[in-house]
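The complex appears here minus one protein chain, its other protein chains still in place.
Presenting chain A:
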């Protein structure tokens, strides 16, 4: 890596022509400095086209009507399900449930799997890195069942001392949305299963930056949202091992989750449909299928290498600012920091005024903020569609803001 003045001269575009082509696929970048991808990623034109195409020319429902578009849509929804199964390396598309997002996926696990299982004083180990979406569902089910929540630092060594025969569930993020830290899932999984507990992984951030293989890692439940992975909002995935999903009660009742119904009762449909009551987010599913196909055409290693250089560049520019304190792990595309004596909200306002999209605050991770000893951070999050110019504009806007505030 080039350092010092050399780094400032680094022309990443010329060295990475692929990144420029990648960037051109995102219409939202035309007049926007977007450094808030960990909140939601921008959408490639392909995904937008697929959604528009469905609404404009092929609107129909899935698994119900028998006209031509309806049959096509039904097939496409299951094709997309298979694409997701392939993407996360699950063994069968029956293990893939469409949800509204990571939050709903984890709530389903808590209510349909954990709630009937947990007894008073059973333990759920939850890391303190977690986003509220992988904390609140566990707090709720603990209250309902009398189970206990056990706080864990996310370090493997500490986990062995926390696990016991009382442990029923261990919940951990694949990648922290604040620090970018990626826990060692392979080792964690091994330990968790030694105690016959089940492992729940929140993949909301991790799915974007790390290839995931739920089968090899022996993950019991995995949740992620389409919108952070260049896909549509309002669509998520719950992966569960087939035998676990089979033993679970249904989550919601409604159309097409049943085989038979009368006023005396009902018989649930097979997997995955028993968890998908009501009309699904079809436009979203078709958009996500287009996103996953589009993702395949890029050389992941090359884009990853480019992103790492961009991260190094951003970190080196930020490090030149006075009174800055970083909270992220090295080389993370998520960069969180504070500036001494300046409130993050003031920075947010002044960057917004300069059309720079970033995120500030507690980032839905209050327990982690308490641990880090701060009330909030300033976060930029990078994707391969960002470029050096984005970083330069951000740094210059940030310097303006700091100048105004001091």
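Simple rule for what comes next: a residue touches a chain if its C-beta (ideal position, glycine included) is under 8 Å from a C-beta of that chain, and two chains touch if they have at least 3 such contacts; residues count from 1.
To be clear about the criterion, contacts and distances are computed from a predicted model.
Chain not shown in the complex: UniProt lists it as "Cysteine desulfurase sulfur acceptor subunit CsdE", one of "Cysteine desulfurase sulfur acceptor subunit CsdE", "Thioredoxin family protein", "NitT/TauT family transport system permease protein" or "Acetolactate synthase small subunit". Between the chain not shown and the residues A:36, A:158, A:346 or A:392, the one that touches is A:346. Where chain A meets the missing chain, the touching residues are 343, 345-346, 348-350, 352-353, 361, 375, 400, 404-405.
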